[in-house]
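Reviewing the structure listed below.
One chain of protein is taken out of this complex; the other chains stay put.
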Amino acid sequence: MKNYLNQNPVVLKLTILLLAALFLLPLVVTSPTLMQIFILVILYAYFTSTWNFVGGFAGVLPLGHSAFVGIGAYTSTVLLQTYGLSPWFGMIVGGLLAAIVGVIIGLPTLKLRGAYFALATIAVGEGIRVLFENVKQVGPFKINGPSGISITLTENSFTAFQFDTKAPYYYIILIMLLVVLLLTYYMMNSKIGYYLAAGGEEPEAAEALGIKVSRYKVIAMAISCFLTALGGTFYAQLMLYFYPKSILGLDLSYEIAFIALIGGRGTILGPVLGALLLRPVSELTRIYIGDMLPGLHLVIFGLILIIVMRYYPKGLVVPVKALFNRHIIDRFSKPKRIDESTTTEKAD
Amino acid sequence: MIGIIEALINGILMGSIYGLTAVGLTLIFGVMKVINFAHGSILMVGMFAAYWFVILTGWNPYLAILIVVPLLFYFGYFMQSWVIKPIFEAEKDVREPITVIIVTTGIWYVLDNLALMIFGAEFRVAKTTVTGKIVEFMDMYFLLPKVIGAGITIACGIYLYWFLKHSKMGKAIRATSLDREAASLMGIKQSKIYNIAFGLGSACCGMAACVLVPFYYVYPTVGVPFDIKAFIIVVLGGLGSIPGAILGGVIIGIIENVGAQFMAATWTELLLYAVFLFVLLVKPSGLFGLKQDF
Partner (left out) sequence: MSLLEVKNVTKKFSGLIAVNDVSLTVEAGQIVGVIGPNGAGKTTLFNCIAGALPPTSGSIIFNGKEIAGKKPYEICQLGVTRTFQVVKPFGSKTVLYNTMVGAFAQTQHLHEAEEKALEVLKFLDLDHKKDVVSKSLTLPERKKLELARALATQPKLLLLDEVMAGLRPSEVTEMLPTIRKINQTGVTIVIVEHIMQAIMNLSEKIYVISFGKKIAEGDPHDVVADEEVIKAYLGEEYVATQH
């Protein structure tokens, strides 16, 4: 990355500009509805990026990831309501719980082939949802089954993870996203990243080189589940209300997976790109067409998915990068193209 | 006690209908090595077609078979040749055709939500000449359409098995599923076989749909539980095995119905997922599965 940035001062300048714009955004946007949309876009970029650890790097197709969103949300909220524990701590507990569940699920299933793993994740995801829908209380914890839990808005403080305005939420999720992206970059350029890439591409060769492929996939799973659950807590604190179908459903799992796939799994920016393109579509169709034609945005998603997979199976990040290279980099600086750190997809 | 036997028989009846759906799925898998995630949605399309047939004509619902089955055959045939084929071809040499799976998932979403948009979310019921009629047998009561449905689906299963074993097309299909390259060297056109396999698989859904409409609710996401059960059955029975699919269907039907005697319906859902995961992890090739490198 350092080499790349040195040779392309343009990209560095653009990145700084972009980051500045992102951080200054709340000062410019006043409408809470608009802010909410931005927050949700970044939240989805967050979810797709954490999904990416398993769906991109481990090379499998998890279609039940909303389970971990739910575990995060329920854990922190239930701890808040039962013990008054600050959601920040609850978040960590939720993350750890999700990681443990993820590892338990992953250990046997990550050895399965593509379609079987996908099916297994659907079964587990739906199973967890059914579980939450049917349980009203676990010990001292009230889960309320299908009606879900709502959080009362009591204060406006950082420790309570509740705010009067949208801006603090925005900054929190933005920072969370940036941290995840940094983590993704770091992982790609570490032993784990190399081993996961190898295991995903040629597992037999990888094993012959000393890599216990399944072990690394499980590690990726644990990281992904932990981070996803953190997002779940954020979602709970943002929306102040959630119920099994909203937070644990196949719909959410699929949406996350689809967006990541359309954007480009296994890359740093792909999932973010997907969220940037598709999330506004979702919000806009909901706002303007919403009740008249329910499900329209999912139809659009599905169609986009099919079309993109047909022409760009590696995701839209590939053509977008090519365009970026051609129009921005070449125009403004010495020709040295974008490489996703160590992967080179040009030869496609 | 009688309740349990009744549940058992209901399980077998419903299970054979599940089984036919699973047969379609297993056929597509056996030939193309692809798991069609859109299978349930195809069933849903068939159910709406049969529903509208009955509503608009008022005729005997089983006559719908004559229209819906061929309709779904072509629906599947063209879905494969227009949408899935180009992606399938691109992935032919890849070990794991994940993109095809992704695309069928996309199709699932498009179909289900289109139906939602067009027809709305209500649960519809078709009032047919057989709806609600009961058959009595040794103090136990069964829905007539269910019994007829089971009979038809078992007959279809047997016919399909015979077809694959003895007819020329059937042999071509089996040849392609065993070794597509060898089959193609023998003059069998691969893409045609895939289209037909997909068409046949969808036709199975069509048959199941017609048989379900007289007694089952029709709504846009009706395909989802059937889809998931079909996956479970197909893994349980063994991917690529028709007897496995039917037997698996019956087992699932029994578990579901007998289980409901002892626990709430939603918990039986959980039980089915548990069975599924158990099979996936312990014996992924299922009861009759082909020796695959799982």
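For the reader, a short list of remarks on this structure follows.
The letters A and B name the chains in turn, as written, and every chain counts its residues from 1.
One rule holds in what follows: contacts are C-beta pairs under 8 Å (C-beta built on N, C-alpha and C of every residue); 3 or more make two chains touch, one makes a residue touch a chain.
Remember, predicted model here, so these are calculated numbers, not experimental data.
Partners of the chain left out, restricted to shown chains and counted across the full complex, are A.
Only one of A:Val11, A:Leu112 or A:Ala206 touches the chain withheld from this view, namely A:Ala206. Screening A:Trp88, A:Phe141 or A:Tyr194 for touch with the missing chain picks out A:Tyr194. Taking the complete complex into account, residues 189-191, 194-195, 197-198, 201-202, 204-213, 342-347 of chain A touch the chain not shown.
Throughout what follows, only the chains that are shown with their structure count from here on.
Between chain A and chain B, the centres computed from C-alpha atoms are 33 Å apart.
Of all residues in chain B, only 34-35, 83, 86-87, 90-91, 96-99, 101-103, 105-110, 112-114, 116-117, 121, 220, 224, 228, 231-232, 235, 264, 266-267, 269-270, 273-274, 276-277, 280-281, 284, 293-294 touch chain A in the complex they form. For chain A in complex with chain B, the touching residues are 61, 63, 108-109, 112-116, 118-120, 122-124, 126-127, 130-131, 133-134, 250, 254, 258, 261, 293-296, 298-299, 301-303, 305-306, 309-310, 313.
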